[in-house]
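Quick one: structure below, then a few questions.
For this view, one protein chain was removed and the others were kept in their places.
Moving on to chain A:
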């Protein structure tokens, strides 16, 4: 009845969804390689700046596995430089969500980082102090306060926790798709299932990409997908100085309210915008279940819907690489590790500004890929 009264949605289907094959043009200002939230956000930001952009996704347009299993956007991080980068991330995401054609199911649930073995109370105290220096509303909560905040922790006495009440959870797949549709609406050419074969180079610079036997020229090639980047740079005999981490992720169905996203050392637990509870840790699936059960006995009866392996990459000094690479024409946005979603939107905006020729934001300076000369020494020392 209601549907009959309402006009049909006028939004046309995005071009990247159509079955007929389209060909990329011969040249773009920028080519973004990747199909996740970060890549789509960069393509959208660059297109809104008036550049001609192509987004080449190696597979479908959906969140990458690290983005999906930790669907949380937080303000603070253990590294103060990252805190500075993502300080306004939840607010930025909320503002963006209102403009996207597809709701990313954003929910302001907050996050609690529980003291554990690796990151003990001292580390959390330091992190809280660093965050407060940046002007962030982040503080340490006593166990009773943490227990009262989190329905998921019912039945256990949690350790003290770092409370980041501004943190939001999203439906990462919907965010990636919404950003890609918005990028296309802003003029970007989006191609799903289009893996790039190689980077096109003349002597010292990257001039574009090789795709389906063609060379496509680009003023800048942005690698925003760890896996594609490693393949392309490795085959070009380059090095990225990334370390890999293997995690197991469990997706649970749970009817009970979960509350704030929870972190304890490498164990991450959050409910995404679609209602699924995602657990992950750098361990075998059974061990992840055992550790999660100890922390969250409430979830004991929850059904496991999926078990998957997730690989994430981090720079060898623990920091991502964002900005222009040593090779002219090549830009990097990779190595974000476990907490991949939080900085994505800020990084996209800063990178798009840099691509347009503005000076690189000082917030990105500690993450410059050109710091890698020092990184290699570090690697050699290790």
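In this section, a residue touches a chain if its C-beta (ideal position, glycine included) is under 8 Å from a C-beta of that chain, and two chains touch if they have at least 3 such contacts; residues count from 1.
One rule holds for everything that comes next: contacts and distances are computed from a predicted model.
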Protein name, per the UniProt record, of whichever chain is missing from view ("Urease accessory protein UreG", "YlzJ-like protein", "Lipoprotein" or "FAD/NAD(P)-binding domain-containing protein"): "FAD/NAD(P)-binding domain-containing protein"
Identified contact with the non-displayed chain, of A:32, A:46, A:61 or A:220: A:61
Sole contact to the chain not displayed, among A:127, A:173, A:226 or A:266: A:173
Chain not shown: contacting residue from A:91, A:142, A:257 or A:365: A:257
Given A:124, A:302 or A:364, the one touching the chain that is not displayed: A:302
Chain A residues touching the omitted chain (full complex): 1-3, 6, 9, 13-14, 16-17, 59-62, 102-105, 107, 109-110, 148-151, 154-155, 171, 173-174, 177, 180-181, 192-193, 250, 252-253, 255, 257-260, 271, 273-276, 279, 285-287, 289-290, 292-293, 297-308
